[in-house]
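Heads up, this is only part of the complex; the chains shown haven't been moved.
Think of it as A and B in the order they're written, each chain with its own count starting at 1.
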Amino acid sequence: MDTFLLDHQLRKFLEEDLEHGDVTTDAIFTDETAMVQCIAREPLVACGMETVAARIFCLLGGTSEFGQLTPDGSRQKKGAVLFSVRGPVRTLLRGERVALNLVQRLCGIATLTARFVDKVQGLDVRIVDTRKTTPGLRMLEKYAVRCGGGANHRYSLSDGVLVKDNHIAACGSITEAVHRLRASITHTLKIEVECDTLAQVEECLACKVEIIMLDNMDTTTMTEAVMMINGRAMIEASGGVSLETIRRIAETGVDIISVGTLTHSAPAVDIGLDWI
Amino acid sequence: MDTFLLDHQLRKFLEEDLEHGDVTTDAIFTDETAMVQCIAREPLVACGMETVAARIFCLLGGTSEFGQLTPDGSRQKKGAVLFSVRGPVRTLLRGERVALNLVQRLCGIATLTARFVDKVQGLDVRIVDTRKTTPGLRMLEKYAVRCGGGANHRYSLSDGVLVKDNHIAACGSITEAVHRLRASITHTLKIEVECDTLAQVEECLACKVEIIMLDNMDTTTMTEAVMMINGRAMIEASGGVSLETIRRIAETGVDIISVGTLTHSAPAVDIGLDWI
């Protein structure tokens, strides 16, 4: 993750919490320094210690020293020190809430992703995210999914082609939609089509769609679809995916399983900030 | 909520999802129009239909007509039409994901807040949020808390004084911290101090603190604190608040209960967007 791309966002987040200053802290402190430690209060997959938390304290100015910065993607036990920083009290108090708000969310996503990934261990399947991310946080949240061992689906409407039911309905048929796409899209992008029925899968195969999304199919139909496709397209399963269902879905032989839950419903993990 | 204050944020969210355009939609459609309806797939408290969703389609350009815009704060049954819009297909497809991402989150917060509020019905207590909001979404999320029947705690570090354990530790004592604050803060702000013990409550009363936060106290100690304070300060309970515990906490006689969960852990509600 690029500091170059991230700094502007972090600045905005700090301004949101700081408005015109920290009235409590400014009244009480001048140039005291202190040390704080970020502690995992439950087992988690780390994400954002160096990229986000440390960067926030740097942006706020003054000289901060970081004693430890747990690598992104590492699995940490309850009680682990995720990072420690020594710096001006005024900087630490200004930054801690924004840093925690972000880091708890990112570790939450990475941790949940890892749980999904663990469920399909040994199977040749990839867990990916969706565009159901928090507005304004997509770059960070998609990074957290990677830290948890998942991969990313398309980033935005610009860098991936996905023909959905509404496209098909409004345009007439999959065949017609794919035909129009072939004529105009950048050749580096694959075409993916959402299918609700086996008939639609058939139509996709006929027009040589590169990725077929099986949307909200039960696993029996899904197995049938996988056999019908038989390697002629990449297969993504989507809809109704939970920690309970994912293994069975994966066992149907699909290549990719997309999980909206990873970003839109990952619970924040409990991380504490202790002053020493 | 001011359109004036919100538009810039919504624009940024749309740019995040749109980058340089919608390659699928632009290849398939020209100037078709369509109608979509937003449906509650579970019971919920509405938030953001007019302020957020409708505004998003307006910002994207073209002429959209809104057939229904459920008022913010209204309780809706499963199956209710939350809003409907007729407009250009290219606009509808561009805006739907960002609109849904926001509206599901906001309704989620409003709905969870309402559940907390329902739990304390009949008691004279106010449910408030915290600064544990999603970075970049504070104005919207705090609005959603109000729609759910809750109220807001301070918005940022600028508009409320809250002396926390770290302030006290680094400064020496509550008395000293309050002394420094009295000398400098704006007279329109009350002073609130976080207390972990009854001794600290005593110290707060001695220096005439306006709001005393009882932090992570068990309800027995809390009851004792309420009696000790006896109307001489406003009392806020904080920490360990859940749907299970809130009624008992409220019954101790505190005036305010702050609930981080309202914003940092509200599950997104299920809202569908149907094309007609």
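We take it that a residue touches a chain if its C-beta (ideal position, glycine included) is under 8 Å from a C-beta of that chain, and two chains touch if they have at least 3 such contacts.
On a predicted model such as this, the values are computed, not experimentally measured, just so you know.
*Asks:* Total copies in the full assembly, please; the file places 2 of them.
*Replies:* So the full homo-oligomer, as given in this file, consists of 6 copies.
Criterion: only the chains that are shown with their structure count from here on.
*Asks:* What whole-Å value do you get for the distance between subunit A and subunit B if each is reduced to the mean of its CA atoms?
*Replies:* 23
*Asks:* Residues of subunit B touching subunit A in their complex?
*Replies:* Residue positions touching the partner: 9, 12-13, 16-29, 32, 34, 89, 93-94, 97-98, 100-102, 104-105, 131-138, 155-163, 165-167, 169-171, 177, 180-181, 183-186, 189, 264-265, 267-268, 275.
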